[in-house]
Structure formats: structure tokens, C-alpha cells
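My questions all concern the structure below.
Omission of a single protein chain aside, the complex is shown with its protein chains in their original locations.
Order of writing sets the chain letters: A and B. Residues in each chain are counted from 1.
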Amino acid sequence: MKEKFRLQPRAEQKIVQVFLYFLTSVAVLVLFFILAVILKNGLPQLSLEFLTKNPAHMGREGGIFSTVVATIYLTFIALLVATPLGVGTAIYLTEYTFEGTVTRIIRFGAECLAGIPSIIFGLFGFILFVNKLKFGWSILSGGLTLAFMVLPTIIRTSEEAIKSVPAAYRLVSYSLGSTRWQTVTKVVLPSAAPGIVTGVILSIGRSIGETAAVIFTAGSALHLPSSIFSSARTMSVHFYILAREGISMPKAYGTAAVLVIAILLINIITYYLMGKYIGRSSRS
Amino acid sequence: MARHKSGGDRLIRLSLLLVALSAISVLAIITIFIFEQGLPIMAKYGLKNFLLGQDWFPSEQSFGLLPMIVGSLLVTLGALVIGVPLGLASAIFLTEFSNRRLSGFLKPVIELLAGIPSVVYGFLGLMFLVPFIRKNFGGPGLSVLAASIILGIMILPTIISIAIDAIRAVPDSYREGSIALGATRWQTVRMVVLPAARSGLVAGIILGMGRAIGETMAVIMVAGNAADLPGSLLAPVRTLTSNIALEMAYASGEHRQALFATGVILFVIIMILNFLANLAARKQFRK
Partner (left out) sequence: MKDRAIQVVKFSHYYGQQPSLKNLNLDIYRKEILSIIGPARSGKSTFLTCLNRLVDLVPASRVEGKIFIDGQDIYQPEVEVAALRRQLGMVFATPVPLPMSIYDNLVFGPKLQGQTNRQELDHLVEDCLEKAGLWAEVKDRLKTSALKLSGGQQQRLCLARVLALKPEYILLDEPTSGLDPISTMKIEDTLRLLKDEYTIILVTNNTKQAARVAERTAFFLMGELVEVNDTEIVFTRPADKRTESYIEGKFG
């Protein structure tokens, strides 16, 4: 009798273990399957030509050069705007004020912003930048929309990074007669820089992969953008259009492979930096 | 010593405060814009007609969003049915039943996969999942089922990653205490670890839910997008997000306003979810 009572939980454990193992395998295999399919079908499409030639015939022929350029422009503008805002916010929250109502409001705003779906950002960018401010479908409209979208990420990672700078450094800096701003620029930011860079890189990844917020703000013109007021098609949008309208599956796979490889590389760099310089908690 | 208070510091503080208000300002502006564009038409035709109307014929002033609301909730629920068991099981397995080496390798890899753009998930759904469903279960393939599965897979990395963090945050002393009392590993997990990590797990699930309900492009590619109440899991479906994305390009006048009204409803649903997520996360910290 006693033996049985002891065995039962063990048997239960064995069953559960097998079950969990099975579910985990399914999850992991599905995720790897996605990666494998994209790389298997996409890698053969890749060539120097694919990367350096503009798309022709709606993307049926040629490469993806103009979309790579558009993606870089858009991402650059997004970060040019979001980084100072995000890092500035983080500096204010950590260095210039004590915890209180104001910090709570600011954090609440950032948290809510992080939860807004990208299509809403797209709608908003369309009304504000494209229509009201008359930037039209343009790199500028898309970049600004993306900037708002990644702002919460930059705030959060910068704040984590700044918080992880030892408090003793600040005390020493102040005790040596520095003002707040000197402490921030000469001691806090240099120490927090790798963590802040991590957040920026993470945001680059998100910007590159975004479609919904970009398609209504930057448009989908295929030519090489000539200024920030040109409409432009990013890689993600290009991939979406190729795939959804069935224009060319091989080109779609090729574009997807470039996208995925770019983002994986970016995430790997981020992961490495993160492990090295800041705590685990700041990951999304 | 020079004893003059410099005005510079005050100026910097003020500028930084303005910068720090950017996030909340952007939130406010977005809210105002979406509501400003969406509310008038909701007022004109009545909230009830928007929430409960079943016919979406924008050209005939018929703006029933019920099929899309149901569609969004349905595919989100479907995503959770798929993503949560797989995600939690993976998290439990990787933290409690596998060696450190395996979980140390798989967790970062899974987190890397979280960065894959959603369009890629949608595309693969279109290429593999949709034909598979059409062949084996009938129907057009573009369906509630397809959208649910794709979203479920898409939110997997988020759920796994956050669940692992929540489970790892449970102090080892809890486990040791339980095992010292003669509990098996599984009993310990079920009766001690999971309850202790509960609110963290809930927060992860709600975050995944937020991603699922907010996703647009992946859903458009696999859901079929018919603006009707779906009759079965194999019927096509249109979500709130898809409704906006599909028609925004050519909508004008009241039609466009109705799309913003769609945005308002989506916005409200997301804010409620956000609120719940915060509540759950805060509970975790208080412990």
C-alpha cells in the first residue's frame, strides 16, 4: 500500500515529463522550421546582384536595392529622433528627479505607448504626418512614426542601463564638485553607453521588421528615394507586397531571407551586449 | 569660493523634463487623433450600431463592426489556445526538467526568434498552413484556424521568454523546502513553483495576447478577411486591425472615419489588456 502511494507521484511525474518534453519539442521545432524554410528557399536567391540592383517589373525581376536603402533611411530617421528623446527621458527619470507622481505618469505613458499596436501608429502617422503636416507618403513620415513606436523601448533599456551604473560613481562625482549635468555626461552616460546602445540596436531590429506602421506613412514607391520627402518601400513592405499579391515567390523568399538574417544578426549583437553590460530584466 | 547659483542646471532640468514628457505627449496625441477622427461618426450612427451591427458596407453607411470585434477576439483566443500550452510547457520544461546547458542554449535562441518580422510568419502560413488546412479539413484554408495557429506561433517566443523569467524568479528555497517534504519535482512545480510565479506568467500571457490582438499583416495574409461573422473555425475572418489596413489605402469621408472608429475600439480593448497586464505584473513584485 505504502509502496503504491510513493510510486504514484513518480509515475505521474514521468508522464508529465514526457508530455512537457513533447510540447517543448513541438514549439521549438515549429520555430526552427520557420527559420529553416526561409533560409532554405531564400539563400539560393541571394547574390550580390540581388542586393545591389533595383527591383524591376514590380519586383518580379531585379533585386531589392532601393528597398534596402529605404529601410536604412527610415530606420536612421527613427533613431535620430527617438534616441535623444528616449535617453533624455531616462536621464530625467533616473538623475533629475526623485520617484513621485511625475515619474509615475511618465512611466505610465511609456508603458501604454509600448502596448499600442503598430497599425494604430500607422493610422496616427497617416493623419498627422502625411495629411495634416503635409509630408505626404515619405521617408520622413515613416521615420517619425517609427520613432514614436520605438520610443518606449529606448526609454526602458536606457533607464535600465543608467540604473545599473553604481550609485557610488555618482556620489564620488558629486563630491568632486561636479554639477548634475557633468555627472550625467562624464560619469553616468559613459558607463551606461553599452546598455543604451543595446536598446538602440533592439529598436533598429523592430524598425526593420515593421510593416503596418510603415506602409501607410512611407508608402510603397519602388524607386530609389531621392530625399526624405520621397515615398519609399522598405524591405518588409516589399516582402509583404510580393507575397500577398503573389508577384514573385522566389523574390519574396529572397527578401525574407535578407530581412531575417539582418534581424537575427542585430538580435545576436544585442543579446551579446545585454548579457555583458546590463541585467536580464530589461528585455521586452 | 564662487557662490553663485548657476542657472544652467535649471535650464537643463527643464529641457529634460520636456523631453521626458515626450512619451506621454505622444500617447496623448495619438489618443486625441484617433478619437477625434473616430468618435464623431460613432456618435452620429450610434455606438450600438458600431458594436453590435453585423453589416459592414461602408459605401451604404452601414458600419457594423461586430464581425471584426468577434473576429479579433476569436483569433486572439485561438492564438492563446495554441500559444499558451506550448509556451508554458516549454518554459516549465526548460526551467525545471532540463539541464542548464539546454535551457541556456534554447532560451536565447527562442528570444532571437521573437525578432522575426510578423509578415514572415504570415507568409509561411500562406505558403504551408493554408494549403494544408484546405486539403485536409476543407474550406478555403484562409480561416480562423489558420490565423489562430500563426498568431499562436508568433506569440510563442514572448510567452516562453517571460514565463522562464517568472519561473526563474521563484526562490530556490521554495523548491528545496517542497522537495525536502518528500514532494516529487512535478508536485513541487505544480503546487509551489507555478503558484508563486503565477502573476508573472499571467503578465506574459497578457502581453502575448496584446501582440496577437494588435497584429495586422500576418493576419491579413492567412485569415481570408471576409467581413462576416465566421460560421466555423474553417471560415474566413476579418479582425479589427485587418479592417483598418485593408481599406485605409482607398477609404475617404465617412468610410475613413469608420476605420478610425475601428481604431478607437481596438485602442480601448488594448488599453484594458494593458491595464490588466500592469495589475498582474505589480502583484508579482509585491510578493
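In this text, a contact is a pair of C-beta atoms (placed from the backbone, for glycine too) under 8 Å apart; a residue touches a chain by one contact, two chains touch by 3 or more.
Just so we're clear, the structure is a prediction, and the values are computed from it rather than from any experiment.
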Of A:Leu29, A:Leu171 or A:Leu224, the residue in touch with the unshown chain: A:Leu171
Touch criterion as defined above, residue of A:Val187, A:Met235 or A:Ala252 at the omitted chain: A:Val187
Residues of chain A in contact with the chain not shown: 98-99, 166, 168-179, 182, 186-187, 190-191
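Going forward, only the chains that are shown with their structure count from here on.
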Computed distance of Cα centres, chain B from chain A, in Å: 16
Touching residues on chain A, where the partner in the complex is chain B: 9-10, 12-13, 16-17, 19-21, 23-24, 26-28, 30-31, 34-35, 37-38, 84-85, 88-89, 91-93, 96-97, 102, 105-106, 108-113, 115-124, 126-128, 148, 151-152, 155, 179-181, 205-206, 208-212, 215-216, 236, 239-240, 243-244, 249, 252, 256, 259-260, 263-264, 266-268, 271, 280-281, 283-284
Footprint of chain A on chain B - complex, ascending: 6, 8-9, 12-13, 15-17, 19-30, 33-34, 37, 85-87, 89-90, 92-94, 97, 106, 108, 110-124, 126-128, 153, 156-158, 160-161, 165, 183-187, 210, 213-217, 220-221, 241, 244-245, 248-249, 259-260, 263, 266-267, 270-271, 273-274, 277-278
